[in-house]
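Every protein chain except one is present and positioned as in the full complex.
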Amino acid sequence: MTETTSRPFDILNRALSKNVLVKLKGDVEIRGTLASFDVHMNVVIENGEELKNGELKRKLGTVLLRGDTIVFVSPS
Amino acid sequence: MTETTSRPFDILNRALSKNVLVKLKGDVEIRGTLASFDVHMNVVIENGEELKNGELKRKLGTVLLRGDTIVFVSPS
Amino acid sequence: MTETTSRPFDILNRALSKNVLVKLKGDVEIRGTLASFDVHMNVVIENGEELKNGELKRKLGTVLLRGDTIVFVSPS
Amino acid sequence: MTETTSRPFDILNRALSKNVLVKLKGDVEIRGTLASFDVHMNVVIENGEELKNGELKRKLGTVLLRGDTIVFVSPS
Amino acid sequence: MTETTSRPFDILNRALSKNVLVKLKGDVEIRGTLASFDVHMNVVIENGEELKNGELKRKLGTVLLRGDTIVFVSPS
Amino acid sequence: MTETTSRPFDILNRALSKNVLVKLKGDVEIRGTLASFDVHMNVVIENGEELKNGELKRKLGTVLLRGDTIVFVSPS
Partner (left out) sequence: MTETTSRPFDILNRALSKNVLVKLKGDVEIRGTLASFDVHMNVVIENGEELKNGELKRKLGTVLLRGDTIVFVSPS
């Protein structure tokens, strides 16, 4: 398979220490600073906030998100 | 298994830097420019827009979509 | 395991360049011309139409369907 | 693990060219002639009929059912 | 990992040719005689009856249940 | 990865022959004596009782629970 030189996970690397929005299955979203990630797309967010329908539900601080519950990650 | 010379992922290669519509599980759709993809069908969309029932919900900018939440990818 | 000489994916081979109906999880169906497929049952449909409850919802043109969202493929 | 001499897939072998009822996830059922199967339980049904709540919904002819959407296969 | 000498699948071995109740995902249950099983927990039930909310819905005769749709198997 | 000396499955070992509560996906719970388990978290419960919303629904006797339907296991 011919493939591009850039790869999807590159945007996680470039987003380290920056703000990201993570959409999870089941209409939950987490916003915060991307602290680390692995090949399974498990990610750690710092100063994380849980959003429900775009509204702040609660502050979570540090949170480890399991990769297989992630729909998308968007650097802001 | 006899197989065709073209393969499904070829259309992702041809769609690089072009507009695509990506339908995700749970009635969410993302429209934008295909920037990269990998063998798991993880894709990065630039200038991404999130659509709900065909209407623009919000602009996401760059977004990494996890492959296993994708229903289809359609170049436009 | 004793197995038949013909195999399920043979019908995909015979359906290449022909019309197929693909039922996806979540009551979406795609109708169009089968252009390619791989061992994961990822398929590319050309001149694809998205159907909802049997009615045309929109024309998609070329579309890559992810194998694990497919319920069935039926050549017409 | 001690195991019986007969194995579950044996009933698929014995059902080849015979009528079967296949129940899929999501309350869809397919009835028709078992034409082939593989180790993933992908099956091809010929003269397939799609049933919803036990009523004929439409005739599908030949249809490839993806194994991981199958709940059960019952020879009739 | 220290483990007990008996293993979960032993109860399937002991239940061969005996009546079992199998609960499937989606509130369907099958009752009948356990005829065979494999390491994926695919099982064949003979004289199978499909139950919905504890009531007989229909007689299925022989039925191959796909392992990954099983919630539990209980010998009676 | 640095890891603790105790491991999650140790609590299953210590719970053998003792009462456990097992929560399954789909709001079903099983209470009874843990008789065996394997690396997939398949477990056998003896004198098992099925609970729905905390109320006894029926007595199951011996029951093999498929690991991938388990949410949690709690020794009581």
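For this structure, a couple of remarks:
We just call them A, B, C, D, E and F in the order they show up, numbering each chain from 1.
By our rule, contacts are C-beta pairs under 8 Å (C-beta built on N, C-alpha and C of every residue); 3 or more make two chains touch, one makes a residue touch a chain.
It should be emphasised that the depicted structure is a prediction, and the values quoted were computed from it without experimental measurement.
Note that the undisplayed chain, when the full complex is considered, contacts A, F.
Seen from chain F, the chain kept out of the figure touches residues 1-4, 6-12, 21, 25, 41, 67-68, 70-76. In the full complex, chain A makes contact with the omitted chain through residues 7, 9, 13, 16, 24-26, 28, 30, 35-39, 42-44, 48, 60-66, 68-69.
In the analysis below, only the chains that are shown with their structure count from here on.
Think of each touching pair as a link: the shortest run of links from chain D to chain E has 1 of them.
As for how the two copies chain E and chain F face one another, under half of their interface residue numbers coincide. In chain F, no position touches at least two other chains. With chains as nodes and touching pairs as edges, the resulting graph is an open line.
Screening every pair of chains for touch gives A-B, B-C, C-D, D-E, E-F.
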